[in-house]
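In this view, the complex is presented without one of its protein chains, the others remaining in place.
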Amino acid sequence: MPICQVHSIPAHTDRIWSVVPHPTLPLLACATSDKSAQIYSLNTYFPVAQLDGNHKRSIRSVSWKPKTGNSSEVVLATASFDGTVGIWIRDDDRYAQEVGSSGSVDDGADVGLEEWEFVASLEGHENEVKCVDWSSDGAYLASCSRDKSVWIWEADEDNEEFECIAVLQDHTQDVKYVVWHPSEDLLASASYDDSIRLWREDEDDWVCSGEIIGHRSTVWCIDFDKRTPSQAGSAARLVSCSADETVRIWSRVSITGTVGSRDIPSTFRSDPVSENWNQEAILPKRHTGPIYSVSWSARSGRIVSAGADGLLVVYEEVKTGEWQVIAEEEDAHSVFEINSCVWSRKWKSTASHHLEGESQEEKRSIKFDDEIIITGGDDGNINVWEVTSK
Amino acid sequence: MSEPINANPKILSLEDLPTRDAEREITSSAGSKSSILPSSALDSVFPASRSSLDEVYNTLFMIASKKDETEDAEMKEAPELSSGESDSGSSDDDEGEDEEPIDEQEIYDLIATISDPEHPLTLGQLAVVNKPDISITHSSSPASRGRRQIITRVNVDITPTITHCSLATLIGLGIRVRLERCLPPRYRVEINVKKGTHQSESQVNRQLNDKERVAAACENQQLLGVLSGMLATCK
Partner (left out) sequence: MSKQVIDQYLVLLEGSPDDSDQLAQQISNDIQSGSVRLVDFVQNLGQYLTDEDVGIRRKSLSCISTVLTKLPAAQLNSRQITMLSTFLNEKLDDEECLTEASAGLIALITMESISASSVKDIASAVFTKIDMKKHPQGVRYSVYQIMDKLIQKHLSTLKSINETTINGLLQLISGEKDPRNLIVVFSLLKIIAQEFEIHDFAEPLFDASFCYFPISFRPPPDDPYGITADDLKHKLRDAISASTLFAPFTFSSLVEKLNSSSVGVKKDTILSISACIESYGTVVVGNYWEKIFNSLKFEVLHEGEEDIPDMICNLLKVLTRVLAFGQLRVIDDSPLEAFLKVVTAECKPLMINLESRQCKPAGRILSSIAEASYVSFDAVAEDVIPPVLKLVDFTSSATLAQQKIALESLMAFVEASGNLYGWKMEAVRTSKRENGLLPYKDTLFEIFCKGFVSVPAEEVSFKLLALQGVVRMSLLHTFLDESEMGLVVQYLDETVLVEQNETLCSAALSSLQALGRVKADLILNIAFPAFLSQLPDPELGDVTGAQTSKKHFRVILSALADLCFSKGIFDILTVRLLNRLPSAAKFDDKSATYTQSILATILLVLQRNAGDSDWDKIFFFESLVPKLTSITITAALELSSQSYPAIYAPASVRIVAKIVNLLVRSVPADSQVDFAIQLFKLFYLSEESTLISELYRSQVATVFKPLAAASSPEGLLELFTAAVAGLHCEVKLPVSSAFQFASDLIPVTLANENSRDRLALLRLITLVVNKWFSKNDETKYLETIVDGLRQNLTNSNDIELCIGSLEQLSWILKAYVLKSNRQAFESIEQILGLLRDPDMGAYASKSCGIMISDDEIVDKSNFVVSRLLSKQSYFSFVIQKLVDGFNSSVDTVPKKNYLVALSTILQYMPGKIVLPQLSTFLPLLLQSLSLDDAQVKLASIDTISATMSDASSLMSEHLSTVIPRLLMATTPKPSNPAGVRVAALNALGIFTKTISADTLRPYRADIIRKLAPVLDDPKREVRKAGVDCRQAYYAMDE
C-alpha cells in the first residue's frame, strides 16, 4: 500500500520532540527544543498558538486534557527539561470570535494567534521531565523524569491546584515515557532500564502491578491498544518500541486482586494487585537504529513506528499476533531523525462545526482512510501522511 | 586545581599522529608518478599541475583574442564576461568530477584536536582517539543507492587514558558535540568506549548514544562552558 505525504508544516528551525493531536478537536500540539510549544489547526495546518516564556529549557512532551462532561475548556500540559510540568489553558472567549474566520484555508493566514494562559507549574522532579500524559477521564496527570520516578497528579476543577498523589520509584533508570490506558485506571511507563512497568491504585496507594521485561535496550515509547473492549480482567494490549530496533506487542494474560474485587477491603484480600503480560509478537523488523516513537490507531488498529533511521513504517494485524508491514517510507524527514509519529483523525479542511469535535457516532463510522499519520523530526518539520488503499 | 585523575598519561609525540600528508605521500608514490606531481619546492617557481600553469596566463591581462595556435588556445580567457558560466581562473574546480568524500582521516582531524579536560594536551596526543578506531559505513538500503543524500554512519571508539577515568563521558560528549556540529545532518554518529578500556563501558556508551540525554546535557550552561573550552583548540 502506498503511503503519501499530504502536507508538510515547516513548523520550526530546530528539533521537534513530539507531536500530539487533540483527542476530539482539530488541534495539534507540538513540543520543540526552543523552550516553546506550538499549536496548529488540523483544518488549515496554520499555527493557532505559540506557548512560550515559561519554560527555561526544551519542551520534551505535551499532552491534551481530554474534554470531559460538558466543560469546554481546552487544556495542555507541557513537560520540560527544566524539571517542571506546565499547565496551559486556552482563553476561550477570544477563541470563539476567531474560529469563525479561521475556518477556511484562504483567510486562515491572517488570523491572530490565540491567547493561552499559563496557569500552573508543577514542580518536584529533580531534573528533566521527559513525558506527561492525562488519563482518559482527565482525572489524573502522570509525569516521568530522568530522576527515575513517575509522579501522578490530581487536578482540581479549574486546573490550577495540582496535588501529587503518588511518587513511584521502582524504575532503576530514567523513565522515558508514560501512557494511560484508554479506559482502565492503568498507567504504563517505559524506561532506560529496558523495562516497562504497569501501575494501578490498590486501595489508596498506587503500586507497581506488573513489569514487562524483554527489550534489550531503552524502551522509548509505548501505546495501548485502544480498540480491545476492556472489561475488568479481560485482555489488554500494549505496543512498545526500543533502541534495540524492535517493536513488540504485549498482551495481558492474567490479573489478580483488582478492579472486580475493589469493594472487598484489602485486609481480606489474599492477593495483592498484580497482572502478567506476555510478549505476543515482534513486528517485522525494518528499522536500523533506535526507534523513538510508536502509535496504535484507535480507528484502523494499525501501528506506525519511526526513529533515528528516518524510516516510517505502518503495520497491520493479519490475525491476532501476526503482523505485516503494509507501507513504509524512507527518509520521511529527508535525512533527519524522526522523534514522534502519531495517528490522528482526518479533518475536512472546511468545517467550522468541528468546534465541538467529533461525536461518538462519527467516531465509530470512521473508515480506515479517514485517518492520517503526523510525524515530527529533527528538521523541525511536521509532516502529514495518508495510507491510501489504491 | 584538584589532583588530576590521571596524573601521568602516556603521550604520543606529534610526529606519530596520522596526517593527511602522510596518506597523500604514500598514495602519490604508489600511483602513477607523472599524472599527479607531488608538491615540492619547485612549485614556487614552476607550478606542478598544468591547470595551475595556465592560471599563470589567466592572471596575465590579455585583452585581444585572435585566432591562435591551439598551443595557446586554453591560455586565454573568454573576454565575453557577459556569458555567465565563465569558469574564470578556477578551471580546476569542476564539481563532482573530483569529489573528496568525508573519510576517516577527516573525522580524525575533526576530533583529534579537541583538548583533554584535565591535561593541556589533545585527544590525539593522548591516544584517546585513534584513526584505526574510526569507521564510516554508508547506508546499504537499496532505495538509497546512487543518492548523495544517503544516511551515513560514523563509529568512533574512544580509549580512556585509564580504565576508571570518570571523565570518559565528558570526553565522549565533547566528541559527539564536535561531530554533530561538523558533520552534515545525514551522518549518524555513534561513540563507544573501546572494548575493555573502561570499567563501566556499557553505562558510558549508553549515555553517550542516548539522544535525549545528550540534548539535555547540551542545555546545561556550566557543562557547555567546559565543552567549549575543550573545543576551543580545534583547528
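A few notes on this one:
Letters A and B mark the chains in the order given here, with residues in each chain numbered from 1 onward.
Quick note on the criterion: contacts are C-beta pairs under 8 Å (C-beta built on N, C-alpha and C of every residue); 3 or more make two chains touch, one makes a residue touch a chain.
Everything numeric here is computed off the predicted structure, so don't read it as measured data.
Checked against the full complex, the one of A:Thr13, A:Gln50, A:Thr172 or A:Asn278 touching the unshown chain is A:Thr13. Per the touch definition above, the residue from B:Leu121, B:Ile136, B:Ile162 or B:Leu183 contacting the chain not shown is B:Leu183. The omitted chain makes contact with chain B at the following residues, 8, 13, 15-16, 19, 21-22, 25-26, 28-29, 32-34, 37-38, 40-42, 44-46, 48, 50, 53, 56, 60-69, 71-72, 75-76, 79-82, 84-90, 93, 95-96, 99-100, 102, 106, 110, 148, 181-186, 224-225, 227-228, 231-232, 234-235.
The working rule: only the chains that are shown with their structure count from here on.
Listing the residues of chain A that touch chain B in their complex gives 15, 33, 57-58, 60, 81, 127-128, 130, 146, 174, 176, 192, 218, 243, 289-290, 292, 308-310, 330-331, 334-337, 378-379. Looking at the complex, you find that chain B touches chain A at residues 141, 143-144, 149, 151, 184-186, 188, 206, 210-213, 215-216, 219.
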